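Got a structure for you, written out below as structure tokens; questions coming shortly.
Only one protein chain is missing from this complex, and each of the others stays in its spot.
We just call them A, B and C in the order they show up, numbering each chain from 1.
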Amino acid sequence: MVGGAHPILLIAVPLFFVFLIVFFSSFFKGIVKYLPIIAFGINLIVIYQLIPEVLGKGMVISTTAGFKPPLAIDIVVDRLSLILAAIGSVLGFLVAIYNVSYIDEEPQERYYALFTLLVTGIIWMVVTGDIFNLFVAFEVTSIAAFGLVGFHRDQGAVEAGFKYLVMGSIGGGMLLVGIIMLYAATGTLNMVDLAQKSVHLTFGQKFLAYSMIFIGLGIEGALFPLNAWLPDAHPAAPSSVSAILSGIMTTAAIYALYRLTNLMFDYKQIYTILLFFGLLTLIFGEVSAYFQQDIKRMLAYSTIGQTGLFFFAFALDSANGFQGSIMQIINHSVSKALLFLVTGGMILRIGSRKIEDFAGLGRKMKFSSFFLAIGAFSLMGLPPFFGFWSKLKIIFAALQNPNFFMVASVVIILLMSVVEGAYFFKLLQNMYFGKPAENLQISEAPAGILISFTILGLILIFISVYPTPIINLTHQVANDLMSKSYINIALRLGGL
Amino acid sequence: MNASLELLLATPFIGGLLAFIGGKVHRWIRNLIAIIFSFATAFEIIGYYNVTIKGIVWGKLFGSDLILQTNPITWLFLFIVTSASFLIVLFSIDDMRKEEDELKLDAYYMYLLFVEGAMVGIVLAGDLITFFMFWEIMSWTSYFLIIHGGKRSMAAGYKYIIMSVIGAYAMFLAMAMLYAKAHSLVYTDVANVLLHSSPAFVIWTIVLLAIGFFVKAAVMPLHTWLPDAHSEAPSPVSPLLSGVLIKMGAYGLFVVLYGLISVKLAGSLMPSVFSTPLLLYIIQWLAALSIVLATFLAIMQEDAKRLLAYSSISQIGYVVLGIATGTSLGVAGGLFHALNHAIFKGLLFLVVGAVIYRTGTRNLSELGGLIKKMPFSFVALLLGIIALAGVPPLNGFVSKWMIYEALLQKKEVFLLIMAFVGSTGAFLYVYRLVHSIFLGQLPKKYENVKDVPILMQIPIWVLALLTIVLGIMPGLAMNVIVKGMAFFGFKPIAYNLFGFPQGTAMGALTTINISAGLAIAFVVAWILFILFPKSRKVSQYDNYAAGQVVTEDLKYNYSYGFYMSFSRVIKPILKWSIERVYNYWVEAAKIFGDYYMRRIYTGNLETYNAYIVIVITLAAAFVLLGGKIW
Amino acid sequence: MIRKVVYSIFLAIIVLSLVLFFAAFPFGKNKMTVGKYYIDHGVQQTGAANIVTSVVLDYRGFDTLGEVSVLFAAAAGVGVLLHMIGERRERKVKVPPNFVVRVGSRIVFPFILLFGVYIFVHGHLTPGGGFQGGSIIASGFLLLYLAYPNYKLKRGGLAAIEGLAGLTFVTLGLYGLLTPKVSFLYNFLPMGVFNTLVSAGILPIIYVAIGFKVASEFAGIIDDMICDVMCRGGEK
Partner (left out) sequence: MIYYIGSLLLIAVGLYAVLVKSNLIKIIIGLNFISSGVNLLIISVGYINNGTAPIFSRLGLNPNTMVDPIPQALTLTAIVIDASELALAVAFVVLLYRHYKTLDIKKIRSLKW
């Protein structure tokens, strides 16, 4: 593997830069804000190198400490992880550019270090092949997120941060209990090894361990009754952080849930229960979003709704469902991050988060409004945007074996899409055709913000008009998940 | 040939983008691009006259081919879409000039062409995914066109888009159910699958698809968006909506009823009434109700565009009524009426738009006496309302005659009576229109009004001419319609250039004779009028009221509450408004949702933690009770 | 009250189910699979006498990197939250520290430092390691804060140490990719003589780095918290 791509660089390089930020913070503070850009720029190169290898072999494994996987922790990048890691790196890179113009509050060096750590933790969560390492990555992510949510230190931020911390800590504890239950049962922590050794467990034992893990990851992944922290924390955080939280962090937790469910807890009963979680999450997210006055809170609830949608698709337990789910994840990550970035720029300019204050911005901030509209359209699933393809796939997958329950669920999904349309169109028409406040003198967002969301918007447009590669890729991923090739390829490559 | 279907589809979209970019350079470049591309689209369809292309694959999605196809029926709708769009672009150039915000105008032309492209896509679609995709694009692009005109139009547009989305998702559900069965959404595959499906499945499919189409076509009781949206939209957009966009609902209904399933199949699935399958019969009744109720509502309007909007609901009722008859004559009549309605309703909206352009109001009670100031508009409006009322020799007559005839043949007397009532009611409101705008006394503030610029007159005249041409020579349209219907398995009906020859089952109609007779009668009346001038010429302002002299500034107009007595009679019937029912349910849902949202996200950390514990407890209890660990 | 009872019942159900789960894997029974391998081969593979250390730093060294990051995140988070805008005031205490504390701390402080250093330097031989040693050192600084109201840590230097220690860890790990094994955190240095101070390759180096890092981070947290309460100017 010498000269090839090392997935471990995806984590090690940003961590290196985190410590570099700390190191420079005392005597060379000017450079600090550019270091995350370099870090995630390198990450993008690594991802680029990984693409042909992962697509070719199906998986790239990187060992640590020179030992074979069940002994040491391994970093496993298969197609699904690659998608998530790529999204994470791209968002990290773009938001790092965004930060340069956006963050002017002190303590900057700590912000940049925490931000880099947050994104690193997210990428870490999706590439690790060891379940305890997953817990560590989970904690890196959440502790960095706690700090960042409280970054503004105002009343709301602190309250949201504390609530998030309490719930996140409980979640972390429960996740650890679940991991220990698995360890007690199998004596190993490697996911592939676990998957093989856990076959002798009874369903009840697995279910109990799974429910503990589900609590932990479900809290982070914003599944319905466990997601109460999210609508508080996302608006309270700086918009750049909200983009990461909404765009990829919840998704990463959901990814971990997918991975573990698929590897170890592949039972019809579990999937059926997950279906209900998905539906409830969808309903409560979208309905609550409709009533919001605060735009970031609205987007946060919308994140819950979207999470419910792709979780529902996953819980269908079919290749089509998996494919739809992953397509929706891609759509949600890109669009929601785009929305948060754009609204961040707007909030910076108008100094308010109230939706009514966005009136007339369509003329003052043309680029911002344009990309806001595109992101909203894609989230609503209107053609020709990418969200349309993913929603199409999900609905088709749900009705693959039409029975009463599935048709009812699809009706609910479609109704919730209408609700989603209702609040997004309210926002859009207020923004474009609403009457602006008198002598509203604002200019377009600053350069860094503009560049970052323009690139993200162009990516969204590109995958919208040319979705074929992603559809093919997600199709492969769905087949991987269905055939559990994760275990097979890992065994072949890792020589466990 | 194959590539050019895609080209036809792409032309308006490219044009829209170019127009938007061109607008950044200069507004005339933008206008020119818009005109050229809309004309190019209209020009390209000439090549497809009477051409049938079974289907070319333009993409592949989830294992289903994406297909474009064309046949004469498609061509008919293509013709409506592209020519109307071209004329509307022409009309817009001057009409929209008063808009000061150039960015808004750039966006306006872009969306206009996008709507056109989306409608071309709908018509050309050979599978349901393509159809649905362009259907959604049409919805949101036209939404942006509607909300161009201020605060009230925003509310109207909001209602429009929400209802459209609901309708579209009903279609989506049907589509997904079909996909689950057929694993492909190409029309032919779907038709095959439906042939072997259970009756319940077929009926559900039709009902769900029909909901989507009825929302767009504004068939009662799903029409509530239309009066607001049509009246609040900018003047050039209203004819697009009324003339073309709601026809897409009719087209979709036609494709589903006769392309995906056939009357024969439908008949075998459900009981028949008057030799019509029950479902079609219900659709007929809905259409007939639309005709009558919308006519009554139109009669009571004070707003010119709202009046026309209600009239659109009523006229689309004829189209749907005709299409749902299931006989060759009825369907042909419905399709023909779709074309005719596009022409005369487009014409009427454009004339009203021209009046608004000059006077700035569309309130009927404020207008009057414009006949001397805008004579061309008056003549055009006159032609339009004659066509709308279904009076020979203009085009509305022929298509309505065909629909009546079809109903008569099926002995559906009630429906026939309702259709007649609608037609009679139409006289009332169109008279109202022409009287309040052009007759009566001229308000003082409009003394300097003159006819609209030439660029706005051209579309009006083209449409006015078409009403006459198609009225005298319906064979031109029948040519396309009959050939197209053969494609869908209807037996051809006999026709010639001037109507329907004697001796066929449906009776005879020769428009040229009627026109000639009318022309002769008109000339005779004219001569008599000239020869024997009995009456004394009185100035328009020479009038009095209750013995008091009416001064110059006090106008004596019958424009307000025109049909008050009539309104009093029918008001109790119309009190029960479907819109109020919708609003009630929406409000109830909102209160319900708000209540539960507040109960769940209480802000209390203890509650949140309790959720977590409850979930764990449920899992644990599940395991303890039935998980069988031990 | 009902609430409390209900919660108690819920928790009882949870505990009951978990207890029944663990009953299937009895306490005190050997259930090692991978762990056995570590005990059998750890000494020759990593050269550390303390197998826990060889697991923490070598086999599962990547976890430790995460652990360091978590601690760093917490320190930075505390720093973000308790960041002070504007000038720091001199710290004021109500009761000045008495003589015994002042003199005692001066005597004890070097020994605390020494003890901490001892703990982390011998992490691969005896129980203990970077985290434990680091916290001991930080407690020494806490003592200084208690004894001397004027005492202030130089945060710039702390940050430099913190960063440098972290960089050392990551760089050592990254160097593993350049060795023939091509593996992150590969123990590329010679093992040395078993059970002596200089043995186990890179493990002691990492523990020293971690020790410095943990010490500086905890000291930073202590500084942040004390100063937030006591030196905040202006507002209360």
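The rule we apply is simple: a contact is a pair of C-beta atoms (placed from the backbone, for glycine too) under 8 Å apart; a residue touches a chain by one contact, two chains touch by 3 or more.
These figures come from a predicted structure and were not determined experimentally.
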item	value
Which displayed chains the unshown chain touches	A, B, C
Of A:Arg153, A:Arg363, A:Lys426 or A:Arg492, the residue in touch with the unshown chain	A:Arg153
Selected residue (touches chain absent from view) among C:Thr64, C:Ser105 or C:Ser216	C:Thr64
Residue of A:Ile38, A:Ile51 or A:Ala184 in touch with the missing chain, whole complex considered	A:Ala184
Subunit C, residues in touch with the chain not shown (by the definition above)	3-4, 7-8, 11-12, 14-15, 18-19, 22-23, 25-32, 34-35, 38-40, 42-43, 49-52, 54-56, 60, 63-64, 66-67, 70-71, 73-75, 77-78, 81-82, 125-127, 129, 131, 195, 221, 224-225, 228-229, 235-236
Contacts of subunit B with the absent chain, listed as residue ranges	597-598, 601-606, 609-610, 613
Residues of subunit A (touch criterion as defined above) contacting the omitted chain	132, 136, 139, 143, 146-147, 150, 153-156, 158-163, 165-166, 169-170, 172-173, 176-177, 180, 183-184, 187, 189, 231-232, 236, 288, 291
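To be clear about the criterion, only the chains that are shown with their structure count from here on.
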item	value
More contacts between chains, B-C or A-C	A-C
Separation of mean Cα positions, subunit B and subunit A [Å, integer]	44
Between subunit C and subunit B, distance of the C-alpha-averaged centres to the nearest whole Å	73
Sequence positions of subunit B contacting 2 or more other chains	614, 616, 620, 623, 629-630
Set of subunit C residues in contact with two or more other chains	17-18, 21, 24
Touching residues on subunit B, where the partner in the complex is subunit C	610, 613-614, 616-617, 620-621, 623-624, 629-630
Residue ranges of subunit A in contact with subunit B within the complex	163, 166-167, 170-171, 174, 202-205, 207-208, 211-212, 214-215, 218-219, 225-226, 228-229, 231-232, 284, 287-288, 290-291, 320, 363, 366, 377, 382-384, 388-389, 392-393, 395-396, 398-402, 407, 410-411, 414-415, 417-418, 421-422, 425-426, 429, 432-435, 471
List of subunit A residues in touch with subunit C within their complex	1-2, 6, 8-9, 12, 15-16, 18-27, 62-67, 70-73, 75, 106-107, 109-111, 113-114, 117, 120-121, 124, 130, 132-133, 136-137, 139-140, 143-144, 146-148, 150-151, 153, 158, 161, 177, 181, 184-189, 193, 197, 205, 208-209
